[in-house]
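All protein chains but one are shown at their positions in the complex.
As written, the chains take the letters A and B, and residue 1 is the first residue of each chain.
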Amino acid sequence: MARSPRRAGAPRLQLPLLCLLLQGATAILFAVFVRYNHETDAALWHWGNHSNSDNEFYFRYPSFQDVHVMVFVGFGFLMAFLQRYGFGSVGFTFLLAAFALQWSTLIQGFFHSLHGGYIHVSVNSMINADFCAGAVLISFGAILGKTGPAQLLLMTLLEVVLFGINEFVLLNLLRVKDAGGSMTIHTFGAYFGLVLSRVLYRPQLEKSKHRQGSVYHSDLFAMIGHACEQTARFKEQLHCTPEGPQDERSSLRPSCHGGPMGSPPSPPGLAWEPHTGTIFLWIFWPSFNSAPTTLGDGQHRTALNTYYSLSASTLGTFAMSALVGERGRLDMVHIQNAALAGGVVVGTAGEMMLTPFGALTAGFLAGTVSTLGYKFFTPILEAKFKVQDTCGVHNLHGIPGVLGALLGVLVVGLATHEAYGEGLGSVFPLIAKGQRTAMSQAMYQLFGLFVTLMFASVGGALGGLLLKLPCLGSPADCQCYEDQVYWEVPGEHEDAAQGPLKAEEPDTQA
Amino acid sequence: MARSPRRAGAPRLQLPLLCLLLQGATAILFAVFVRYNHETDAALWHWGNHSNSDNEFYFRYPSFQDVHVMVFVGFGFLMAFLQRYGFGSVGFTFLLAAFALQWSTLIQGFFHSLHGGYIHVSVNSMINADFCAGAVLISFGAILGKTGPAQLLLMTLLEVVLFGINEFVLLNLLRVKDAGGSMTIHTFGAYFGLVLSRVLYRPQLEKSKHRQGSVYHSDLFAMIGHACEQTARFKEQLHCTPEGPQDERSSLRPSCHGGPMGSPPSPPGLAWEPHTGTIFLWIFWPSFNSAPTTLGDGQHRTALNTYYSLSASTLGTFAMSALVGERGRLDMVHIQNAALAGGVVVGTAGEMMLTPFGALTAGFLAGTVSTLGYKFFTPILEAKFKVQDTCGVHNLHGIPGVLGALLGVLVVGLATHEAYGEGLGSVFPLIAKGQRTAMSQAMYQLFGLFVTLMFASVGGALGGLLLKLPCLGSPADCQCYEDQVYWEVPGEHEDAAQGPLKAEEPDTQA
Partner (left out) sequence: MARSPRRAGAPRLQLPLLCLLLQGATAILFAVFVRYNHETDAALWHWGNHSNSDNEFYFRYPSFQDVHVMVFVGFGFLMAFLQRYGFGSVGFTFLLAAFALQWSTLIQGFFHSLHGGYIHVSVNSMINADFCAGAVLISFGAILGKTGPAQLLLMTLLEVVLFGINEFVLLNLLRVKDAGGSMTIHTFGAYFGLVLSRVLYRPQLEKSKHRQGSVYHSDLFAMIGHACEQTARFKEQLHCTPEGPQDERSSLRPSCHGGPMGSPPSPPGLAWEPHTGTIFLWIFWPSFNSAPTTLGDGQHRTALNTYYSLSASTLGTFAMSALVGERGRLDMVHIQNAALAGGVVVGTAGEMMLTPFGALTAGFLAGTVSTLGYKFFTPILEAKFKVQDTCGVHNLHGIPGVLGALLGVLVVGLATHEAYGEGLGSVFPLIAKGQRTAMSQAMYQLFGLFVTLMFASVGGALGGLLLKLPCLGSPADCQCYEDQVYWEVPGEHEDAAQGPLKAEEPDTQA
């Protein structure tokens, strides 16, 4: 029992009670406020004389399902690169997203679809809730492995509210265009998480960063991705040499009492299988940006622009990665992150008359800048700014999100009646009505970016202070990036239950 | 050759001949009975003056593809958690589903779409066939690893027929509502498989259950999911200690002649990568439940209800898992199974006016009950009831399916003209026509559940007796959960072909 994990300070009932509380409160609010809208309510739909093919379900649902895959498979698995934190990465993604989409249905509903005292839900609510969950998961990426589930649920509670307010300010007050969420999702989510990570800065964690995959260069044998099995073998060979294992392990691991849990020690390594996540994001991004746009040409054009932008950011990323790589070689970390920047960068401008050429150019620049940012800016982000960005969301969402907002400013500023014709009213209603010029709309877009950065920064700071509350039981430094703090791991479980089996454990004999 | 696997009793031509026979018979029946319907036949479609957008393909096909992913990726990969049975899990999923969907096209066609002596097929046939294949795969989950492919094909042959009859009794005779199949798919599939597993009970198998992942607690170093590479390493370390491997292996493995096949021994362990399967099921369940409902508001509402139910069952599962877990920790096995219960539980009621609040509540209860069932009921299922439920289908499909049927009884009983308005006719035609009251329809629903349980139990018992036919060559106890009985494994293959290579095999030297 001396070897049992020292649990984080949180009492053991904290997570169950918080889940029950949040779910109970959400359910009550649903009972009071949430109703089917005219397309999902049997009475309302059949009251009018609709053709079934007019139901917005058929225009939005296929895109929604793609977005849903992106949020759960894409964001969740993209984070599952920490060798000893696979359960936490995927499991907490699941938990946070499941809560965020209920909670944001309420928050976004209050701001956007409150009619007669009721929030009316439909496939659009699902898309918007998934978008909000996406922003939460982006923030989660910046603090992955350094917080417990109760802390994360509270962060979600706060962030969803601020996301809703920021979105309301931008879309309803400033009347800014941002269908694919360069500002509202990517910029907001990234900087909320980065500021929060700054507040939670752990100076001692730096030394144990070998457990964190993305900065794992000091491990000679770490390999990424599908080659992870190789790693296992390399390591074994090392550990099997009589003189090898103990020395190497102890020198690399600033252990707290013989391994974080006293449980079977895993040599540091990397179990990254990110391709699935990356590739699903890459594939479905056209659906992400086009899901909430105006029907018809708007949705069609957005998908097309995103498709071209992603393809160009891929080539830009390969070019830059090989250019800055040692001996001209490619870095898979760049490919996996920067190639997606093309989707983020057209989040705002994708529904506009960006032109296919514009999409290619924007995507190429985004891929290039993101790769360069990864190479040259990431190393100083922790060193100088004290931001420990576990998943590198700054390069994947932060920079490309800001670039996307600026691209939006540019494309809005260039909007003309000639280019949009009668379609101007559906893309820029205020310009079409003569209430704004293209230039003033562009200024509003720029102001929207600043508002977003402000909300994200202040919100992230508040979130950080909230998460520092002692009662929440933040994991100790040596418990970071360790699943065993929050998850039952069968081996260790048995270990506690059945004493006699201990003899088979090499660690105790060592 | 003394080391070559002792094949199960089945003659070597059994599987090829059975495949050829079944495929030949199916093809002949297709030639005689199956025709394109008016939406897939060139002449019939162009005879009327249809708009292409009226073709039901556009309303159903996106949902069908999601269902298709669930059946093949979701069900197949969710089973691929047995370390030495990965080929069998995924390969036989493939085989059974491919046969089931042809065979159920015929069976369901005879019962539901036989017009003028012909079965008319369209995207609805594909959805229904996939649903039936889903039920077969649920049953397969209960007996996974304990039967050969010929046995499984015969089980499919029988189960598809009984599935079709049960579905016909419920939907056409009793006029029960069950769009998402809480009864017809989940309850039927689960109890068919569980009773079948009871009949095939192998008392000796209990002792060798370490090869079966889900009860793998006796293995100190087993870890689940993405952490599987870790396992490899832990084990190596163990095996590399001079005194370790032989002892440990022999003590844990009740081998039949030095390992089941005499082939390179794998230390017991767990190669579970279930997240992909789980998450795809979670993501696409709204499409599953809504695929066959009435168009328009029905499909839209079903997707929305399922979405909310799943999110609440996820929070309920996390709450309960942490509550009952040792030292307040979460169990990934709960998360992966119980979080999906929210999809099953609204299978019947999802298309009704369940209200978003009702969906949250139902999902939360389903997640809670499923987790508790997992924790407290599963251990006694084998011990007391002698049911060896390989994949835990009782918790994932059985209990939530019954709960879903009961929820349907409740929601049907509460149906009012006020709530459904003119839509009552499309959801409950008999009530709208005044042929039934809401209460009597509720009683029919309840009766439908009993009919389903009866068909499933009797069918499962029959299936068990059928599979016990000696000529089918059931694998011996020591061949269970072993791919090498039915699959060529390159190493062993070469071993037989090229004698000289033997020298490199440590097993022979040991």
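The rule we apply is simple: contacts are C-beta pairs under 8 Å (C-beta built on N, C-alpha and C of every residue); 3 or more make two chains touch, one makes a residue touch a chain.
All figures in this text were calculated on a predicted structure; none of them were measured in a lab.
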Check your understanding: Any idea which of A:L17, A:A31, A:I279 or A:A438 touches the chain not displayed?
Key -> A:I279
Check your understanding: Touching the left-out chain: which of A:V169, A:L205 or A:I335?
Key -> A:I335
Point to revise | Option touching the unshown chain, where B:L22, B:I165 or B:M443 are the choices | key: B:L22
Study note, to complete from the structure: Touching the hidden chain, out of A:L162, A:A179 or A:L310, is A:L310
**Study point:** Options A:L17, A:A319 or A:M443, residue touching the unrepresented chain
**Key:** A:A319
Point to revise | Interface residues of chain B (partner: the chain not displayed) | key: 4-5, 7, 11-17, 19-20, 22-23, 26-27, 30-31, 34-36, 39-47, 50, 52-53, 55-58, 61-62, 65, 68-69, 72-73, 76-77, 80, 83-84, 86-87, 90-91, 94-95, 98-99, 101-102, 105, 121-123, 125-126, 149, 228-229, 231-232, 235-236, 239-240, 245, 264, 266-267, 269, 271, 273, 276, 483, 485-491, 493-496, 501, 504-506
Revision key, fill the gap. Residue list for chain A contacting the dropped chain reads 53-54, 58-59, 62-63, 66, 216-227, 229-230, 232-234, 236-238, 240-241, 244, 248, 270, 275-276, 279-280, 282-284, 286-287, 295-301, 303-304, 307-308, 310-312, 314-316, 318-320, 322-323, 325-332, 335, 339, 353, 355-357, 360-361, 364, 418-427
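One rule holds in what follows: only the chains that are shown with their structure count from here on.
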Check your understanding: Counting in whole Å, what is the centre-to-centre distance of chain A and chain B, each centre being its mean C-alpha position?
Key -> 32
